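Please find one structure pasted underneath; my questions will follow.
For this depiction, one protein chain was excluded, whereas all remaining protein chains were kept in their positions.
Order as written gives the chain letters A and B; numbering starts at 1 within each chain.
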Amino acid sequence: PRGPAMRCSPLNLCEYETSKLVRIKSVKLGSLKWALNGVILLVICIMLLWNKEYQEYDLVVSSVTTKVKGVAQTNTADFGEVVWDVVDYSPNEEKNSFFVATNFIVTKKQKQGKCPEVPHYGTLCRTDNDCKKGLWDIRSHGVQTGVCVKFDVTTKTCEVSAWCPIENTKKPPRPALLTSAENFTVLIKNNIRFPAFNFIRRNILPEVDGNYLKKCIYNQRTDPYCPIFRLGDVVQGARENFADIAVEGGVIGIQINWDCDLNRFFNSCLPKYSFRRLDEKESNRTLYPGLNFRFARYYTENGVESRTLYKAFGIRFDVMVFGKTTVFIDWLIGTSCYSKESQQVYSERKYESVQDRQEVKHTHTHNASLHLHPGLLLV
Amino acid sequence: PRGPAMRCSPLNLCEYETSKLVRIKSVKLGSLKWALNGVILLVICIMLLWNKEYQEYDLVVSSVTTKVKGVAQTNTADFGEVVWDVVDYSPNEEKNSFFVATNFIVTKKQKQGKCPEVPHYGTLCRTDNDCKKGLWDIRSHGVQTGVCVKFDVTTKTCEVSAWCPIENTKKPPRPALLTSAENFTVLIKNNIRFPAFNFIRRNILPEVDGNYLKKCIYNQRTDPYCPIFRLGDVVQGARENFADIAVEGGVIGIQINWDCDLNRFFNSCLPKYSFRRLDEKESNRTLYPGLNFRFARYYTENGVESRTLYKAFGIRFDVMVFGKTTVFIDWLIGTSCYSKESQQVYSERKYESVQDRQEVKHTHTHNASLHLHPGLLLV
Partner (left out) sequence: PRGPAMRCSPLNLCEYETSKLVRIKSVKLGSLKWALNGVILLVICIMLLWNKEYQEYDLVVSSVTTKVKGVAQTNTADFGEVVWDVVDYSPNEEKNSFFVATNFIVTKKQKQGKCPEVPHYGTLCRTDNDCKKGLWDIRSHGVQTGVCVKFDVTTKTCEVSAWCPIENTKKPPRPALLTSAENFTVLIKNNIRFPAFNFIRRNILPEVDGNYLKKCIYNQRTDPYCPIFRLGDVVQGARENFADIAVEGGVIGIQINWDCDLNRFFNSCLPKYSFRRLDEKESNRTLYPGLNFRFARYYTENGVESRTLYKAFGIRFDVMVFGKTTVFIDWLIGTSCYSKESQQVYSERKYESVQDRQEVKHTHTHNASLHLHPGLLLV
């Protein structure tokens, strides 16, 4: 009895096993079967789509360059008429973001020296004993000298070695000095590449002509493909009020979404722009609102170094490029469907072959659709 | 014989095929079956978890702003008492990182002119023939004029057109000038968003109150949610010695990990901070240790431009935000389990229907649990 099994094993390749089937005519079970098949296929496709959603953010290799344009004029008591151009209000360039200062606290002619600290808890003093040489804390503007000096007629504070005079104003001016920055424009150049398909594209579309680009301003409806943005529109697109955000500053995200269907023609691969505030809005709820940083311009006059300190409040625009392609999904769903079909083909084949067998068998086995081993016939 | 098969095909929808089963009572095989089922389910779940681990880094859209505070005082032979504030030691802001200079090589009053190159292999000379006009290499500070001049009493080097005098010191001072930067603090504001769920969160938790935020300093145990960090603690958290890293500089990663379970209540979505040195530690093993870069302040005195060159050694803190959500995993495992269950339901159904059939059949087929075609009964 073992013999035949042994003999059989070398022939494994030219052997085909299929499970014996029973066909039950039943609407309930039939529909249940189809329902479950549908659900499973659905789940697979949803999983694929979800995965793509998640991968969306690392699919694309992108390069961004920005160029801000515009001038603003301020007329303040301290400094008189001043014109600000891009070099003044956008001091530092960055790769995927640009900063536009909209508000300033300027402290001129600071020199290294000794002066009274601005009064707040911990710096107020009556005698030198209230101060400690070398002491400083997070809010200090300098290192205490250990002397208690007059800050103004009423108050005395500890003296500090620092850049004097010390920046005094705490709150930024309202309204912001450069509220007109609303009318500044920025040109955003974005080149993308889908490494998987080595497919390159840029947001200055080849089809648009130069004269248009010279004048156009982005508008979601009328000019959705103009790469020049009015800052006011961007902030508005993020559902913010420019005059408000200009005072304390903030972070606005400019999202460029490349939803490319590489199956279709290339002109179906277009940038979609969207705007959103990235930092906390409610400046009353948060202790450290907005965005500001300090920078200085250094001078020397007859050998003595001095500086003008700028506390710049402003908006940082982060350009975030997302990209996804649908080719991969189609491909996968394609295969999954294909395999589904192939299985049907497969099972159909199976039946054919069974039919073949049955032609040489008696009907009752046919009804029971028994698949019998050809070897049986030899018996 | 073909006829019935033909007639059958239109009824395909209301037809249900199941493979004929044989039930074998065997502890060995039974346990093997369950073991394998367990293994397969395990593998699926592990795969899902792994995938999430990998996707962790692109799940979250984040914005980071930082603000360094603190002052330091240095007292050197060349420059006397100098106070350094954030504008001095943190010259350039960046989006997701900030630099704090901890050590300096300062070269004052550089002017465009001609001066002897610092002596090293290739710049030493005896006569003008040893120098070549226009020559420069990677280590040059200027372009050779072709003249050989005295560098000091003993050595002669090729003259170069350069910013003179040339920065001479090679090694940074030990200990670092601004070792007290250890006590500087940085406020890190991080707003995140999980685009898939449009779920927003920030690291300044709404539940903590203002007075706490004014004073708190991050501490893994006592204050794990304070967004203000003492630089010394950060470096220590990365298992580094501040005094050491301050000399040559380095790169420290501040990782903010948002491990959010969106299934639970939002207060289960909290930032976890961790610190790690990102660059090579052993400065003896590496030829180009630490981190330093040069910047200059430019002046004009009576029409002649001069500059003060700063070679700043310091620590760059890269803020890296990771985020993952468990909702997706749960969802998937849920479905996979669901489908597993559904299969059981499914198979149970199958048995029911079979049982139904068997009531009208003779026991031996029942024992063999043969699933027979209803058509058979008509025979």
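Simple rule for what comes next: a residue touches a chain if its C-beta (ideal position, glycine included) is under 8 Å from a C-beta of that chain, and two chains touch if they have at least 3 such contacts.
This structure is a prediction, so every number in the text was calculated from the model and none was measured.
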item: Among A:L32, A:V82 or A:A243, the residue in touch with the chain that has been omitted; value: A:V82
item: Contact partner of the left-out chain, one of B:E94, B:D130 or B:D223; value: B:E94
item: Touch residues of chain A, complete complex, unshown partner; value: 1-2, 4-5, 8, 11, 13-20, 55, 58-59, 61, 63, 65, 67, 69-73, 81-83, 85-88, 92-95, 185, 187, 189, 191, 193, 195-196, 202, 204, 206, 210, 213-214, 228, 297, 299, 301, 328, 332, 335, 339, 342, 346, 349, 353, 357, 370-376, 379
item: Where the missing chain touches chain B, by residue; value: 19-27, 29-34, 36, 39-40, 43, 47, 50, 53-58, 92, 94, 96-97, 112, 134, 136, 138-143, 161-163, 251, 253, 278-280, 285-288, 291, 293-296, 298-300, 302-303, 307, 309, 316, 318, 320, 351, 355, 358-359, 363-364, 366-369
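As a convention for this text, only the chains that are shown with their structure count from here on.
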item: Rounded Å distance, chain A centre to chain B centre (Cα mean); value: 16
